[in-house]
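To start, the structure under review is shown below, and the notes come after it.
Every protein chain but one is kept in place in this view of the complex.
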Amino acid sequence: MNIKEAIKKSRAYLCMECGKCTGICPVSRFNHGFSPRVLVNKTIRSGNLDLLKDKNIWTCLTCKLCDERCPAGIEYIDLTLATRLEAQKIGEEAMCSHGGAAQSLMRIMTTPNLEQKRTDWLDKDLKVTQSGEVVYFVGCLPYFDVLFSDIEVNTLKAAKASIKILNKLGMTPVVLPQERCCGHDLLWGGDFENFKRLAEHNISEIKKAGAKKIIFSCPEGYRTFKIDYPKYFTCDFQVQHITELLSEAISNGSLKFKNFDKVVTFQDACRLGRHLGIYDEPRTAITSIPELKFTEMTRNRNRAICCGVSAWMNCSTYSKSIQLARLREAKETEAELLLVSCPKCEIHFNCAMKDERAGKDVQIETMQLVTLVAELIEES
Amino acid sequence: MVRSKKTTKPSHKNFEPKIVAFCCNWCSYPAADGAGVSRLQYPTNIRIVRVMCGGRVTPGFVLKAFELGADGVLVATCHFEDCHYMFGARRAADVHKITEKLAEMIGIEKERLKLDWISSAEATKFAKVATEFTEMVRKLGPSPIKKVATNNRNKIREGIE
Partner (left out) sequence: MGLNPYLFDIANIRNQCSWVHQKEPEKATEKAKELVKMSVARVRELTPLFMKEIPVNRDVVIMGGGITGLRCGIDLLMRGFKVRIIEKNDAAGGLVHDLSSIYPSFRPGKEVIDELVEEFTKRNGEIITSAELVDVTGYVGNFEVKLNVKGSEREFLVGAIVLATGSQLYNPGERFGYGRFPNVITNMELEKRIRANDIKDVQSVVFVQCVGSRGDDGNPGCSRYCCQAAIKEAIHLREQGIDVTILNRGVRVYSKGAERMYRKARELGVLFLPYEGEPEITGTGRAEQITVPSADLDAEISIPVDLIILSVGMVPAEDSLRLSELFKVPRGPDKFFLERHSKFGPVETTVEGVFLCGCCQFPQDIGDSISQASAVASKVAALLSRDKITLAPITSAVDEVYCRGCGRCAEVCEFHAIEIIEKEKGIYVAQVNEALCKGCGTCVAACPTGAIDLKHFMSEQIKAQLEALFG
């Protein structure tokens, strides 16, 4: 898809320059050199080398807040994606965080006969299988925990929790030993070629396992499988997010929880919320925990603010400001615990909090929603 | 997990691995110079990339080398007590542990990645490490990583210009 087509498809030509997108953009709030409105116009008017070499095309978090707000219904993030895919072709790229290690890992994963050792974390009490109907898609969590060992996050807890929940619900999921990165970050970084390779590997691994249904705890993996894979590939499997499964199980009474006497708030991940419209399911899970006091941040659901970085690129002073602002918002709810649904939200918030200059008013315990739920399941 | 069977097959005698060596400016790079001046012979497979300090080498660099098709990567720094920057070599060793973990997880045999300490006076050690590491990688055979098509700035630039 070239940029002209993308303009058409995203309906960018309908832009009436109201600037609501820039007004609500979390990046523009801190980075006054960035404006979605200006970029839309630049796209329509130049649509060429000038645009593709503009560093600002990598600045957007693709958190979709602008799309929610746009009175003309322009799909700005789709336009951004198309622009990045074109820019990558002429050798442009974003500033890769962490020395580009994450991107290299993803690209290495495009190798066909890879023998990863990515399942060492599977404890004995977690029931998993080699082939079966249901696959639990772990995502890049094993890599994250090594790469970000300096901020002491343990994102794999969410994977363990998810499998525990699935086991509780009578399912023994397949964990693919040679699962690849879903390709989300490469796609949003404009590298379609390698995204495609990763997707094909994943689809074939799933086929080999004989699975019909894929369960996700990672919102990015879910978005990529649900929206992006079917766009380019034939996928004969169903996808579901663990919170969807949880909310079903809770409403038919098959899950009961222990008391949890704490005030809790929830961060909507942009991929889970605005990209896929899943707002109620996590809340059903949270509010079904007895004694738990749930409190919403001022900007919640489709107005929630993103965690500040996407696809391991262009992390900046603005990302930090976004994160601190969001953490302050979480603290203002007087919650003791901030639940997140995305491993990256967890990493980014913890990175911001770890900074000793960040101050006490942003320090809040974070936890993945599934982790809390799995810990509180009543043994029956 | 079972290691790939192909790595144990001794059928790579004629294989010429490509090895990237990140050498620090003060110890291992001068050691390589010393090997030259002393005419110490070692296999032709090592390609040196000079950095000021081993502490500058990130997991990103090492993984990038593997991504692009390296069969082995050597990180050579000063000895801890001799480090030109006091603690750079120690820092390199810390970072190397993370790199090793990531490489092993993604299926790169840990023998393809080596950290060593070579002082500027140890030309013989440089030649020895270069020889032994090359032979080790040669025995392992080609890297399991299929060379990944990435944007190569040099090619793209040539195309545009």
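To keep things simple, chains are lettered A and B as they appear, and every chain counts its residues starting from 1.
Throughout what follows, a contact is a pair of C-beta atoms (placed from the backbone, for glycine too) under 8 Å apart; a residue touches a chain by one contact, two chains touch by 3 or more.
Computed from a predicted model, the values in this text were never measured in an experiment.
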item: Touching the absent chain when the full complex is considered, from A:L49, A:M95 or A:V263; value: A:M95
item: In chain B, positions touching the absent partner; value: 16, 18, 20, 32-33, 35-37, 39-44, 46-53, 55-58, 60-61, 64-65, 68-70, 81-82, 84-88, 91, 95, 127, 147, 152-155
item: Chain A residues touching the omitted chain (full complex); value: 31, 95-100, 150, 314-321, 324, 351-352, 354-357
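Here is the rule we go by: only the chains that are shown with their structure count from here on.
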item: Euclidean distance of C-alpha centroids - chain A vs chain B, Å; value: 34
item: Chain A contact footprint on chain B (complex, rising order); value: 1, 3-4, 58-61, 63-64, 66-67, 98, 101-102, 104-108, 144-146, 148-151, 153, 156-157, 160
item: Of chain A, residues touching chain B in the complex; value: 88, 90-91, 93, 96, 98-101, 104-105, 107-118, 142-143, 146-147, 149, 177, 191, 193-194
